[in-house]
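The complex appears here minus one protein chain, its other protein chains still in place.
Entry: chain A
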Amino acid sequence: MTLTVKNLSHWYTNPDEALYRDVNLTFEDGKFYAIVGESGSGKTTLLSFLAGLDLPATGEIAVNGKAIEQIGLTAYRRHEVSTIFQAYNLLTTMSAYQNLATALAITQSSRAKDKAYIFDVLAQVGIDEQKAVKSVQKLSGGEQQRVAIARSLAVDAPIVLADEATGNLDHDNSLKIIELFQNLAHQHGKTVILITHDQALALKADKKILLEKQRFTQVKA
């Protein structure tokens, strides 16, 4: 799926103080992108548009040429995109397993009741079955982040968004996750977009987009 950002401008309160103006970006499937920028530069704001959680002041987001508003925001969120949030955003009343099962049920996946599949996905991010059935509140920050990643992997959406997805992980675990993302793009043909302030991490992506002085510049081909 090709994700395009067309003529996007956004500001929160004052149009004269726009976060960015006339942004045009294209994200192709089978590629792993990194968007790098300083804290406060507007990365999470951009993610909220790409994830269909908010609409920009002007401009549009489109999938294969079709504006996401036309697809319907709920349908877009359910079937086209999966997001790994900076703050994990797990359902705290549930276990890791239940978080994944719930996400699968919402996306109407046939695997919502496939125990082996869910445990397998969790194992891919290093969460064993014992940890998988505990309340996620009893897991460490890093473990919770990995559950959030597993949730995104499980739903198998064509577009994967990650906001500082490795922020709470040690070096080894970070590398493993990056490998997972690369794998998703290259082996599974997904459109993977990682948002980070970490320049070193961004080097692992196929393409790096720099957000600086209200402009996005593609710096690596």
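One rule holds in what follows: contacts are C-beta pairs under 8 Å (C-beta built on N, C-alpha and C of every residue); 3 or more make two chains touch, one makes a residue touch a chain; residues count from 1.
As a working rule, contacts and distances are computed from a predicted model.
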What protein name does the UniProt record of the undisplayed chain give, "Glycolate oxidase subunit GlcD", "2-oxoglutarate ferredoxin oxidoreductase subunit beta", "ABC-type antimicrobial peptide transport system, permease component" or "Heme chaperone HemW"? "ABC-type antimicrobial peptide transport system, permease component"
Options A:44, A:173 or A:214, residue touching the unrepresented chain: A:44
From A:106, A:123, A:203 or A:219, the answer for touching the chain not displayed is A:106
In the full complex, which of A:77, A:131, A:146 or A:208 touches the chain missing from this view? A:77
Listed residues A:87, A:133 or A:219, member touching the removed chain: A:87
Contacts of chain A with the missing chain: which residues? 44, 47-48, 51, 53-54, 74-75, 77-79, 83, 85-87, 89-94, 98, 102-103, 105-107, 112, 135, 155, 163
